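See structure below.
A single protein chain has been removed from this complex, and every other one stays in its place.
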Amino acid sequence: MTAATTSASNAAKPAGENLRFYGVWLTGVIMLIVLPLVFSSGGSLTSFSLIGIAIVFALSYNILLGQTGLLSFGHAVHYGLGGFAACHMMNAVVSHGWPIPLPFIPLVGGLGGLVFAMIIGWVMTKRAGTVFAMISLGIGELVASSSLILRSVFGGEAGITTDRTALPRMFGWTFGPQLQVYYLIAFWLVISTVAMYALTRTPLGRISNAVRDNPERVQFIGYDPHVVRYFAYCFAGFFAGIAGGLAAISFEIANSAYLGAIQSGLVLFATFIGGTAYFFGPILGAILVTYLQLGLTDVTSVWQLYFGIIFIGIVMFSPGGIAGLLMMHRPLVRAGSLWSVIPSYLVAIVPTVALACGVILTIETIARYPDGERNPVNLFGVAFNPGSPATWIAAAVLVIGGFFVARLTWMRIADAWDRAATVARDRGHLI
Amino acid sequence: MVAGATRPRIFHECTVLELIVISTLNGVLFGMLLFLLSSGLTVIFSMMGVLNFAHASFYMLGAFFGFQLTKWIGFWPALVVAPLLVGAIGMAVERYGLRNTHKHGHVAELLLTFGLAFAIEEIVSMIWGRSPLDYRVPALLDFPAFTVFSTNYPAYKIFMLAVSVAIFVALLIVLKRTRVGLIVQAALTHPHMVAHLGHNVGRVFMVVFGVGSALAGLAGVIAGPALVTQSDMAASLGPILFVVIVFGGLGSLPGAFIASLVIGLVQTFAVALNGSLASAFGPLDPSAGPSALADIWNVTIAQVAPIVPYLLLVIILIVRPMGLMGTRES
Amino acid sequence: MMRKLTLAIAVIAPMLGHVAWAEDAIKIGYIDPLSGGGASVGEGGLKTFQYLADEINAKGGILGHKVEIVPFDNKTNPQETLVQAQKAIDGGVRYVTQGNGSSVGLALEDFVTKHNTRNPGKEVLYFNYAAVDPAMTNEKCSFWHFRWDASSDIKMEALTNYMKGIASIKKVYLINQDYSFGQSVRSDARKMLTAKRPDIQIVGDELHPLLKVTDFSPYIAKIKASGADSVVTGNWGQDIALLLKAAADAGLKVNWYTYYAGGAGGPTAIKQTGLDHQVFQITEGFANSGNQVAMDYEKAFRAKVNMSLWYPRAVNEMRMFKAAAEKANSIDPVKVAGALEDLKFEVLDGGTGFMRKDDHQFFQPIYISSFGKLAANEPFDEENTGWGWHLVSKIDTPQAMVSTTCKMTRP
Partner (left out) sequence: MTAAIEVRAVEKRFGNVGIIHDLNLSVAQGERHAIIGPNGAGKSTTFNLISGHIEPTSGEVRLNGQVISGLRPFEINRRGLSRSFQVTNVFARMTVWENVRCAVLWATGHRYAFWKNVDHLPEVRERTARILEDIHLTHRRDVPAGLLTYAEQRELEIGITIASGATVVMLDEPTAGMSHAETERAVSLIRRLTEGRTLVIVEHDMSVVFGLADRISVLVYGHIIASGTPEEIRRDPKVKEAYLGEEAH
């Protein structure tokens, strides 16, 4: 976040930069509008809706992790409670005949997440770090388990269903077709994203960053870090609740799975893989993780393993996430020295892809071994029989050979990178 | 669901005493199993400051290695070999993973082990499948050790208890009374000084992590036959381990010991109790219909037994953030 | 990965069968867990359905249409189920089948109903082979949902009809998982036992959290203290395995009346505990049922798929689907649904069942069997334990009927 918005702090922003800033947002909005016209099948609409919800959820999580430095293992609690609040509200609107149309329901979800955050947040945010992480884990388990006990509110493990089409209409939209729901989600996605972006540029947002960097020092510039964390927690809860409310509208059901550890783990995955240091990081992460989650399950039964591997790789080699990787290149682009790195990238692609193929082949071969010939591994149109020694040899060659060759090319990249960075430093684009 | 079901009062005095004795025994046994599991986690945290999310996964690896090796070389050799294997894996994780992540701070280390937990579960189920394995108690210990009020106590459970206590004592001695313990503790607080005194700090950390993992592996080999050996065993036991070590005070071995006992006993007695608000204060007016209040009113202590530890965790962290015996906050 | 398997079959089957297929295949969306904790069960179901589809295709398909099973992984998560269902419908699926988890089942039933109201002409039918929450055919019933498994109250009706004849049962302990299915087992058991055998004492009624208990010893201590001679439980998965293990460890000698002791891992656990013919299970059919047709079928199935036939009801489901389509002379879901209503059918394990029009619940004979050492005429063991299921009692369809509160909206 910090670096991304530094330029915005300039008093007199150059007109070009202003234009670019609004241009990015406008492009995003146009893409959201056009997307369903290009891919119009029900399945892709559902996927887009899911991605939209995941983006709001991941951005809300980043208010905690990226902006305030709070690692939560129980963020889905607010998402879930938002979902339940929205479902109950929708049912109440229908049964009491209140004149509240569907597009306002996500706000109810947000309030659901917010109210719980306000209640629980004060004690939770007393501490940061590991203690906060552990309390969030405990609270998450507690709420998820309680949701199965408090049946009248949470409907047991079956959850609460609702019918979004029964609500009063707005502009004649029934919200029956998925397309209309998609636009509703897109609308709230834009609203929430703008709001969360704006939040990062308020005094509270900046002080949250200060609390993340150095909670002790913050006390000596007049701020109570506990209060700052509490506010951040409430905002995160509110936007998570909006995401939950959107999910409730999209699926017309809220159940205990919304609240659980898996949902909390997924949002952590998405946010971290995308990158917590930049505002757009979680957006990338949410798109990628949701896409993988939907797509990988069709191709492999061990998709969790790939998730784990990707996650470990990011933690170890690129703690800034994908956004961090991309933004590393910005000073080089500005200095015009990126071109000197690209050839070594191109060289590295081949052995790296070979290594990746080797790993995939190894994993899939082991996973499918019990099925034998009936279930071949299909890589780039080549079918490998998991039972045959040839497959094993191919996998071994790809992994071992790929690794050694790839390592050479990676070193080459490192050298080229150093040279390019020196150029960028000389030209004043890199410190 | 039968709202406010009246529970038949069939327990007379004698069975109450019986229930208390048996619950205490069960509570201690379960508590010691928890300690067996959390000791390694505590050792790693107290030495390295790393909260190892994958600890329960190492425990699972121990169980599966134990199962496989028992098939090949018998239970007793497996009891030695499997923890060594798990320890070796732990050392590799430290050497090639955590060491590189260390510079990014403890949160990054925590996240690394979080990802690892995911990967290990999937690898295990890939190799051994997802169904429970037929991992049995060794014939040598497959008999009832003693009988209390006509309830048998299997010798194997007593064996588990003995191992837990032995590990507790051994760890205390090693950490507090030996030179190795001193070096390890000094390496945590003053890594550079210890390095200048001629000790390889990196190797110390690697060994500590390996030992912690091996302890988890040992717990796996031993608990595998007593509980279910299955690819979701890590996920189902993982969270409670964190409750134990946070409750006891992060990094405190005696704390973990006491917390294990407390949680074991509390959970067991919660199951043994039949009370609910409805039985204490009389049923709610049924005409009020189902509501959250009615749910809370009618829920029995036994029903909520497994979530009691989490409640304890939240309460202790609010009241005493360093835990029972902890010395530092995070 | 299974999809590729299906594709392979789709390519090979016509060459072998010499059948001229009608243009469009009937795609059946199989929505169940294929990854995560429930995968072993989900994979088992998938193999069963693929076997059944092969069988139908080998006999010329349904009205000349080839049957194709398309797997979708729902990770036992209701929300994911709806995503996958949408994906399935997008891919031209008009029939979905699902079984694992009543919460998933309820979500899917609700989704299908809404989808059909909002998309007339593109109706989808939901064939339920294992989700047994009574709500699905009572207060939440739907015209678009058909259930072949006996709901939990039907099973309890049958079980209590058997138990009332056993004089040695005096004290019964109920222990169940704390969620809707466990709750319904518990309340049905209470209601029905009290009505049929007022002299039976219910000495304990326990609910424990779902799949969270690692050590059942405290519960066993309570059962023992209560002096119960029989335990009734709807527990499944690790909850039944750990429960039985703890009982064996403590030396508890009671009879166990269960719904799912035969599920994956259950037989292994019983064998380990040595509870020989003390664990009873209630099902709509089982390997050693004594019915020759069913036993031959079991043999062929095991030979080909290398697992026991967990779901005789899946056989009934697919065969009845074919029968209904042929009766309606159409593969249009609305017409098939109409034809299924009140359809009588000779079930795999013998005897007649019928799909009740009022609630779309299939009624069929129910079996009570016990697990233990096999007799001479019982060829099938489970999970290579050497032990198998032994027939204890068969409850005929009329004794396995319950009423419904369903008020169905028909198109």
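We just call them A, B and C in the order they show up, numbering each chain from 1.
Just so we're on the same page, a residue touches a chain if its C-beta (ideal position, glycine included) is under 8 Å from a C-beta of that chain, and two chains touch if they have at least 3 such contacts.
Keep in mind it's a predicted model, so treat the numbers as computed, not measured.
Q: Since one chain is left out of the picture, which of the remaining chains does it touch in the full complex?
A: It touches the following shown chains in the full complex: A.
Q: Out of A:F235, A:F384 or A:W417, which touches the unshown chain?
A: A:F235
Q: I'm checking contacts with the chain that's been left out. Which of A:A166, A:L204 or A:A356 qualifies?
A: Hidden-chain contact among the options goes to A:L204.
Q: With respect to the chain omitted from the figure, which of A:W173, A:F187 or A:Y223 is a touching residue?
A: If we include the chain that is not displayed, A:Y223 is the one touching it.
Q: Which parts of subunit A are in contact with the chain that was left out?
A: Touch with the absent chain occurs at residues 2-3, 6-9, 11, 198-199, 201-207, 209-210, 212-214, 216-224, 227-228, 231, 235, 277, 431.
To be clear about the criterion, only the chains that are shown with their structure count from here on.
Q: Draw the chains as points, connect those that touch, then say whether the picture is a line, ring, star, complete or other.
A: complete
Q: Just give me the whole-number Å value for how far the CA centre of subunit A lies from that of subunit C.
A: 38
Q: How far is the middle of subunit A from the middle of subunit B, if each middle is the mean of its Cα atoms, in Å?
A: 31
Q: So which bits of subunit B are touching at least two other chains?
A: 1, 129, 303-304, 306-307
Q: Give the residues of subunit C touching no fewer than two other chains, as numbers and ranges.
A: Answer for subunit C, listing residues that touch two or more other chains: 39, 178, 183, 209, 212.
Q: Where on subunit C is subunit B touching in the complex?
A: Contact set of subunit C toward subunit B: 37, 39-40, 178, 183, 186-187, 190, 201-203, 205-209, 211-215, 217-222, 224-227, 238, 241-242, 245, 249-252, 264-265, 268-269, 271-272.
Q: Within the complex, which stretch of subunit B touches subunit A?
A: 1, 51, 97, 100-101, 104, 106-108, 110-112, 114-123, 126-127, 129, 239, 242-243, 246, 250, 290-292, 294-296, 299, 303-304, 306-307, 310-311, 313-314, 317-318, 321, 329-330
Q: Which residues of subunit B touch subunit C in the complex?
A: Interface residues on subunit B, with respect to subunit C: 1-2, 5, 7-8, 10-11, 15, 18-19, 22-23, 26-27, 29-30, 33, 125, 129-132, 134, 136, 144, 147, 150-154, 157, 227-228, 230-232, 235-237, 267-268, 271-272, 300, 302-307.
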